[in-house]
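One structure, pasted below without further comment.
The complex appears here without one of its protein chains, the remainder shown in place.
When the chains are written out, they are named A, B, C, D and E in that same order, and each has its own residue count from 1.
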Amino acid sequence: MSPLHTRCLLTIVCEALLEPRVEADLTRLGAQGWTATPVRGRGDHGSREGHWENDGNVRLEVVCSHELAERIATHLHERYYSNYAMVCWLAEVKVLRPEKF
Amino acid sequence: MSPLHTRCLLTIVCEALLEPRVEADLTRLGAQGWTATPVRGRGDHGSREGHWENDGNVRLEVVCSHELAERIATHLHERYYSNYAMVCWLAEVKVLRPEKF
Amino acid sequence: MSPLHTRCLLTIVCEALLEPRVEADLTRLGAQGWTATPVRGRGDHGSREGHWENDGNVRLEVVCSHELAERIATHLHERYYSNYAMVCWLAEVKVLRPEKF
Amino acid sequence: MAIDPVVYFFGFGLIAGLLRADLRLPGPVYDALSFLLLLSIGLKGGVELARHGSSELLLQSVAVVGMGVLLPLLAFPVLRGLGRLDRSDAASIAAHYGSVSVGTFAVAVSWLASRGIAHEPYLALFVVLLEVPAIIVGILLARGWQSDLDWRDMGRELFLGRSVLLLGGGLMIGALAGGEALAPLEPVFVDAFKGVLALFLLEMGLIAAARLGPLRQHGLFIVVFAVLWPLFSAGVGILLGHLLGLSPGGVTILATLAASASYIAVPAAMRIALPNANPSLSLAASLGLTFPFNILFGIPLYAEFAQRLGGS
Amino acid sequence: MAIDPVVYFFGFGLIAGLLRADLRLPGPVYDALSFLLLLSIGLKGGVELARHGSSELLLQSVAVVGMGVLLPLLAFPVLRGLGRLDRSDAASIAAHYGSVSVGTFAVAVSWLASRGIAHEPYLALFVVLLEVPAIIVGILLARGWQSDLDWRDMGRELFLGRSVLLLGGGLMIGALAGGEALAPLEPVFVDAFKGVLALFLLEMGLIAAARLGPLRQHGLFIVVFAVLWPLFSAGVGILLGHLLGLSPGGVTILATLAASASYIAVPAAMRIALPNANPSLSLAASLGLTFPFNILFGIPLYAEFAQRLGGS
Partner (left out) sequence: MAIDPVVYFFGFGLIAGLLRADLRLPGPVYDALSFLLLLSIGLKGGVELARHGSSELLLQSVAVVGMGVLLPLLAFPVLRGLGRLDRSDAASIAAHYGSVSVGTFAVAVSWLASRGIAHEPYLALFVVLLEVPAIIVGILLARGWQSDLDWRDMGRELFLGRSVLLLGGGLMIGALAGGEALAPLEPVFVDAFKGVLALFLLEMGLIAAARLGPLRQHGLFIVVFAVLWPLFSAGVGILLGHLLGLSPGGVTILATLAASASYIAVPAAMRIALPNANPSLSLAASLGLTFPFNILFGIPLYAEFAQRLGGS
């Protein structure tokens, strides 16, 4: 069995409209990959049901180092939290290929 | 770097039909937000491929206090597990804004 | 409150085309259930935007024992990693029904 | 005479499904097809309703609702007694068969049209009227009056459900606007109807194929029921249609409605109201067997009887 | 004369939405409908543009763009002064009302067609021309020239946005190919137009219903504004149309464009450029009130005035 390495899974949920911007941020800050899912949701900015054009959310998952995850989270906090529907959370995960994440 | 606070991520996967009911339960029990994704799946109730009307699943994610997460999970267990396709799991996550979750 | 039991959540993200094959592997290796979500993503194999036929990803989540999760991950590593766009990660989760997972 | 080509599409879907081929249209497209079918049927019915509505129709409507109450009441003891099913399953299946299938209705209309057999054009109204009563009867059969069911919630579910609302809304718009004003909408709601029905049936074939598997687990009784009960209820429909003075085409439609079993509105309602009923049992019967049976064999048979009766 | 039946579809959607019924078409289907509407409008406009294009049209275009700049400049002080809205909200709403709603345009065209009132057939060009200027004015009103906004990025957003591109691309293809070559495409882009519009309006009714809730939180001013401002800007449109020598049908269209408020392109642009403006406020007004107002009452009213003016 291959050894497992600890990394961080950063999950971001935000207005779908922001996806290109947040992804540009991810690239700029050094994330090597991510996974995106269209989602719906409810929060302080009300119900975002994705029923039409600008009304859905997207969920971005990034597996990376703890350090990078916190850097990204802090950046998102500063840049977007005050004006946009957005949440994020971090979790510890194990991966097989430490060099990849 | 902002300090991180520990919270619980409760993930529920159940028949899509139940979504309005489970969401009403979440609100009633005190969850302040959640994220919903249409999913497919397989489990003890067979394959739920989402190919037509009532045949899909939904995945609800709630970031909240451990205490609330367990309360919700127990409630779901009692109310739905015996009759419906449903699973849930809890995980530890870190967030930036403790007051929000 | 019901007692919680520790299990492992294995998350696999791979080319949608592989879904039937990976699911057959899951069944063969002993997973009793999983949840599948169509997703998009970016990684070493470039951007996979799901815009047409073979160009999307799928995200498979399996809650199971640590031991099984590692067995599956190792199998995927050996069988698919060299030729296909695929990542996976493991996380610790708590569940209510230990016998189910 | 030749088979209606939409039936070939169903057969194609069924075969592809049995071969486990992935021919599935994406969910949203299936949704759009059924949305369009329901609305089209409603609109057409509404236009005709405004044109031909009469006090006679009121009587017919009451009688048809009566049939929707009666049929599940008759099916329940059969399912309990002969089928030895438990209370919830028997009530749930009774509700499925007491209610109607819009897809089957559409095939019957198309079948009559391709043979040039006329029918009262406002019969879409009966589809709406037959959707709900059997569901209520089914719930009462299983849970009785005193149950703790939230009837207000259930009522919303029933009367604001997708198919009731789309059929009903279509009827209303059709009646309000009238055929002439709706003419520019015909390319989408009338001309495309049969093509949309063909695509819908292709999908239904695939879905029905997936329902045949579970059938094997449920034993012979349910197979026999899924084929014989429609014959019986079609008989009830034929008699009632005859008594109400419908044309042979109209009698055929009413018989088809009686014989058809719901596979959309009722399963959803039962899942909520009778959660311990087994949904795969009732769907295997209604969708895996009764639906194909009706569109392949039932409709021509009912038409034959309706015409003999009409001719006498 | 009778109400255009597409309006019934909107009403049906609105009522279903207020009853909280789940009649929603899946997102991808909604997208496809709006895609088809935009492209169809563009194609038709392009064919006519190639046929009737003239130097006069250039003048008209400049004047129409001028109106697109003027209207938000007039709305802004009203929103700031009378409405006591903060800078961003006022600028955002001004941009919404200075830009246009393609859905409203389509209803106006359909309304005129069903009454046999002719209009300059190339007016789809004005829809494209009016989309963007108000957005730029809105951003400048809120952030001024010196702002750190990334205008290159914003420009991409504006000119490569879905509606500008589909309308513009349609215009171009229509003009290049010409009506005759496009004839085999008409079943999808022309004949189906009104049916597609009906389905689109049904959805818009559902969406508008969901926007009426937030309205209550925003007080009376915005309600009054959402109804009175369109009357004023329609007046501006009628005058301009008259000055430009448009036919009564053309004047009606221009008035409708002036009166309509964007609910697709502008909200998206404002969300990025003025993130602290409240999106639910502007959408509640434009989609919850102005859109229904225009298609139910506005268009007939504007047509009435346009014809009186034309007749004098």
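One rule holds for everything that comes next: a residue touches a chain if its C-beta (ideal position, glycine included) is under 8 Å from a C-beta of that chain, and two chains touch if they have at least 3 such contacts.
If you're wondering where the values come from, they're calculated on a predicted model, not measured in any experiment.
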### Message
Among the chains you can see, which ones touch the chain that has been omitted?
### Response
C, D, E
## Note on the structure
Among the options E:A50, E:M172 or E:L231, the absent chain makes contact with E:M172
### Task
Give the residue, chosen from E:G27, E:G138 or E:G205, that touches the chain omitted from the document.
E:G27
#### Entry: Given D:A192, D:A208, D:I264 or D:A277, the one touching the chain that is not displayed
D:A192
### Summary
Note that chain D touches the chain not displayed via residues 2-6, 8-9, 12, 16, 19-23, 25-29, 110, 113-114, 187, 191-192, 194-196, 198-199
### Message
To test your reading of the contact rule: which positions on chain E touch the chain that is missing from view?
### Response
26-29, 31-32, 35-36, 39, 156, 160, 162, 165-166, 169, 172-173, 176-178, 181-182, 184-189, 192
## Note on the structure
Touch rule applied to chain C and the missing chain gives residues 15, 17, 21, 46, 50-54, 56, 82-84
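In the analysis below, only the chains that are shown with their structure count from here on.
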### Message
Please report the smallest number of touch steps linking chain B to chain E.
### Response
2
### Task
Select, from all pairs of chains, the pair with the highest number of C-beta pairs in contact.
D-E
### Summary
Separation of the C-alpha centres, chain C versus chain E, in whole Å, is 46
### Message
Rounded to a whole Å, what is the gap between the Cα centroids of chain B and chain C?
### Response
19
### Message
Give the residues of chain A touching no fewer than two other chains, as numbers and ranges.
### Response
37, 91-92
### Message
Quick check on chain D: which residues sit in contact with 2+ other chains?
### Response
27
